[in-house]
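Dropping a structure here in structure tokens format, bear with me for questions.
Of the protein chains in this complex, one is absent; all others appear in place.
Chain naming follows the written order as A, B and C, and within any one chain the residues start at number 1.
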């Protein structure tokens, strides 16, 4: 059984991994659903992921109300997390990031699709949410639950949605799956952009995506990758 | 109130951040207006930003005359700084750099525009200054106040101007804003070039630029990013 | 004469080099034929190459049966190695990887060809194997000897074959040659993709490939490069 202590430790590691792999920079965040209370989630206050420690992690209600915030500022876009946990009972981890490699796809409308079996975890279909459609000209921040729910609706039951002129959201059944999906989403984008410069890429079929994802999310795939990312982020083998 | 000691410390940090993020290499420089005398600015003598310490920082008149220069050589292009401080009373920090990502835009005449809300700080419009227009075939250095003023005129009241076959200038209301603008200008250029390889990018509107910039330049955005860049440049959290 | 001890030490080094040069990440593997028994090969259990030590190396039959596996999981794709050793008596080392630079070529069908004499070691011709052709929609893993033999047949007597939507295999007459081939295959792909963005690349002829490879695989080339890669991977000069 996953304890709160395990969750907090792994959430710090996930922050560091995402920073080390270049998925997040000063911005972007990762949360976990509270292991003892599905109506709450764990997320840092407003701080760059690379610097986060367990002391920075705070408990939030799905509506984004913080416990024990003290004088710290919460992330302005925490509503992304609550809205997805609210809509998807099976989701245990959510990542929001602005990975540089993704922006060209949301910006141009070119669909992002899995280039290899390794990147199958991004899913066979990725939709793009545009805050302009319902909310007009804003600062692009998902600052209200209404906006968060609109984004969650676009995400549907898929692992990834792009956010136009902004970044993406990733939802996972557990923290490791969410981290793998976010890292490989970035790598897939980089490779697909390169392939498009010399020809027409060939993608996995939906059946191949399903079969490959099962393999990547098995211990053979997921534990091997997690150990590797931990090592690179400075944690030795875990 | 900002003291001279704070300014000097932060100016060293800004030099290191810009070097670490790849915005400057052997060349490029960053200055601050003197906190006690708006007719003077603080800038290193001619040295690569990555190596600068407080001892390297010198006081200059807006016309580029140095105090306590001793046997050191000033930057040949310090006139860029004085001319912008002269023209813009609200500007407290100026950066000049040759970021590799920017050159393709000045060189080809392709307009650089904000790709996401994070990069809104570069402004809705960026003009390009060409030293050839008024000064003919030169070594491209902004070596006189006349040249500096011509560049400042092109900059107008905006945060950024490109310099054709050369680089850019960035002006900020404070040092942290100038650093964020210079770093994100580089990232935006990289991402926009990639997007243009696969399609037609979609940019922020002027209204979105204004709203997003307000958020990025609030403590929620600026302090989080500054802490992150300090950490990466070796300063721990500040 | 190569002893088992030497083999195991060098195989660990090869894993680290391939990780450091970015040829492998969490996935990918390198094996050697057993120096005392050509019907066996040495390969790690399922672990990221960057973390592998001598304790992780296991002996396998060509059919993929492990000795002394204990509670460890073998690589799901070890059949790649056995099938190539079975088909090619002169091959002493095999590498399988998903290098990011290679995917665009397999994906688009653009032929990868040697751009310079240094990269001649990749061979004058590189074919692409597609698991779909004989095995339909799978998880793309080479999980059976039948699949491994089909891949080995595509490889033929050449040093490299691409694997569509997946990566590549590299076969060498010794470990150092295999490592050089895998590293330069990646570099050649990167350079060829860039060249194709500005014009039509000019490649080596088959005669030039043969002459250049002889030079690269001589001590003048191979020992110099091996010493360099060892140093970069943290081994000092070997």
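In the analysis below, a residue touches a chain if its C-beta (ideal position, glycine included) is under 8 Å from a C-beta of that chain, and two chains touch if they have at least 3 such contacts.
This is a predicted model, so every value here is computed, not measured.
Every shown chain touched by the omitted chain in the complete complex is listed here: B, C. Here one chain is not drawn; of B:88, B:140 or B:158, the residue touching it is B:140. Mapped onto chain C, the footprint of the missing chain covers residues 115-118, 187, 190-191, 194-195, 197-205, 207-208, 211-212, 214-215, 219-220, 224-225, 227-229, 231-232, 237. Not every partner is drawn; the one left out touches chain B at residues 25-27, 46-48, 50-51, 73, 76, 98, 100-101, 103-105, 107-110, 137-141, 164-167, 193, 196-197.
Basically, only the chains that are shown with their structure count from here on.
For chain C, the set of residues that touch two or more other chains is empty.
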